[in-house]
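Structure incoming, see below.
Not every chain is included here, but those present sit where they belong.
Chains: A and B, in written order; residue numbering restarts at 1 for each.
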Amino acid sequence: MTNFVSTPSVPAPDIVRCAYLELVVTDLAKSRAFYVDLLGLHVTEEDENAIYLRSFEEFIHHNLVLRKGPVAAAAAFAYRVKSPAEVDAAEAYYKELGCRTERRKDGFTKGVGDSVRVEDPLGFPYEFFYDVEHVERLTQRYDLYSAGELVRLDHFNQVTPDVPRGRKYLEDLGFRVSEDIKDSAGVTYAAWMHRKQTVHDTALTGGNGPRLHHIAFSTHEKHNIIQICDKMGALRISDRIERGPGRHGVSNAFYLYILDPDGHRVEIYTQDYYTGDPDNPTVTWDVHDNQRRDWWGNPVVPSWYTEASLVLDLDGNPQPVIERTDASEMAVTVGADGFSYTRKEEDGSAGEKTGFKLGAQV
Amino acid sequence: MTNFVSTPSVPAPDIVRCAYLELVVTDLAKSRAFYVDLLGLHVTEEDENAIYLRSFEEFIHHNLVLRKGPVAAAAAFAYRVKSPAEVDAAEAYYKELGCRTERRKDGFTKGVGDSVRVEDPLGFPYEFFYDVEHVERLTQRYDLYSAGELVRLDHFNQVTPDVPRGRKYLEDLGFRVSEDIKDSAGVTYAAWMHRKQTVHDTALTGGNGPRLHHIAFSTHEKHNIIQICDKMGALRISDRIERGPGRHGVSNAFYLYILDPDGHRVEIYTQDYYTGDPDNPTVTWDVHDNQRRDWWGNPVVPSWYTEASLVLDLDGNPQPVIERTDASEMAVTVGADGFSYTRKEEDGSAGEKTGFKLGAQV
């Protein structure tokens, strides 16, 4: 039974959006080749230990920090809050939750000022900040626009064993659920949660965690994503294309998943939808709907369900990974006992493997 | 050992391009829903037995005939020749080859005049014609332009057991090879052959044959193909998406394979390259190159290798299917003894499964 995170009596910090991820990588040069040469993220600043990268339309100092370290992991999921006072609010909120927090007036990374980092109830290193250096927003610097240009940071995706517990915690924190995946027995397999007016700023994927599932950047159009695939083919690293491109059922976005040199997963993503109305309809998908993860019914590769990146505690040590005890989405949809459907039977039931793309599942 | 088709002493007919396919379908209404409602091909004419369809930029009567019949099969692969006299040339050519031929001054289908049909040396029903009714070319009828519009017939693809034999026969017939797939032992797995200035008018895929592998229509841009996938998702027939979308290694085209209600395979295809120069370089791919069939290394589903449509003889009976005795591409690349690579080893060798996308092959 889920042991929910308590709801603090103090108000949750007013979060604007996911803002940056700090990633520990084991070979900075290889990671630079991936994020800068391949993906074209823009270097705001770099030194021998870290590279600060931003997307094309970003005006804050960075969306991604690559920091050299011994163990590949995610060191911080950073959110921007609405005002300097909201950093105080975040600190108070997590203190009341009994979480370890660390406040640094000069920030944890270059370009960012007063910040608080916490080990949150799910075991993730969350950061909250408002002060940040503004840098040139490249929006109309089309002289720098590559064929596969990444224009915005879109979201994080976190793996956690108990999705309802995580969802409740994030809802208390002010996130709203745009979509989720459930089964008829009430198991929740995943949930998408937003502050800005898109489908998500972060999502919870059920699995062994806490781990980082992926970070996602968006492009303007679908052809930009296809170009990234084509370029990976040209560079003969197509084996680093893990899944896609495809159209998500959930979120409706056109997507691609690729793997960086350390195995950190990056999603390239475009064209989800507006979620800013207070009564934005939540979409619930049946875990056996074969189009939930890929609208075209293409299979999810097993690694996408099983692999993810470690996350660090505030001392920089990997958090222990706790096993999911709820049913696994992979097991119930791919395994011998699972069944899925593309369309409902005429009587409304989800027929066993009706219209299932068997050929693709070998 | 390959028993080559002899080369006639009379000149081969001067073929312009692949022009139309006659398909036997078992349920005309279901096929109409697929080709007209889903894919948006334009009806030139129809009656209770047949539907004559053309693509958006076509000015001849049809690119596809759907004819109602008891057994799903391909009844004719029709090529347009350069002049009326070339129909005579075709007839003479096949007669000398010892093939059964049938000449009809009024054509075999509506809209087409003087034609000859043959049972060719590979067992395929080929047709050659020049006279054809011109119809409205819809090129600028953007009021009829759907989001997934098919603008041209691009090519046929035929399954035949002995690719070198078929290739020699088609080269004699005036086709030129743009690309092929081979192995270091000299086995040819497939060849692409053109008359018009694209990568192919037809291709030979090694396998049990004679069978129709697919017919391909082209779109203007890549997003048009994505729309077809999205629409099939919306119609909850994603299980009829067999493979893709993806980027071909061979031909460089962006592609999608879908299955019609009878299991006839249709490719949607865009952006291959110009091949009109006499010395257009032929591209040879190693069968173990994991990017040959999909530039992004995504796996070919087994059905794509094994399933194909019967073809009819001139009496309308299915041609017997002869088994391929050469190595099968699926076996040498997917099976237990196969190996593939994404990139060469530094010593230039193709390392065993170097960079192979294992996860995707489960």
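Here is the rule we use: a residue touches a chain if its C-beta (ideal position, glycine included) is under 8 Å from a C-beta of that chain, and two chains touch if they have at least 3 such contacts.
What you see is a predicted model; the values in this text were computed from it and never measured.
Whole-complex copy count, one sequence throughout, 2 copies displayed: 4.
Just so it is clear, only the chains that are shown with their structure count from here on.
Interface residues of subunit B facing subunit A in the complex, by the touch rule stated above, are 221-223, 226, 229-230, 232-233, 236-239, 241-243, 245, 247, 249, 254, 290-291, 295-298, 301-304, 342-343, 355-357, 359-362.
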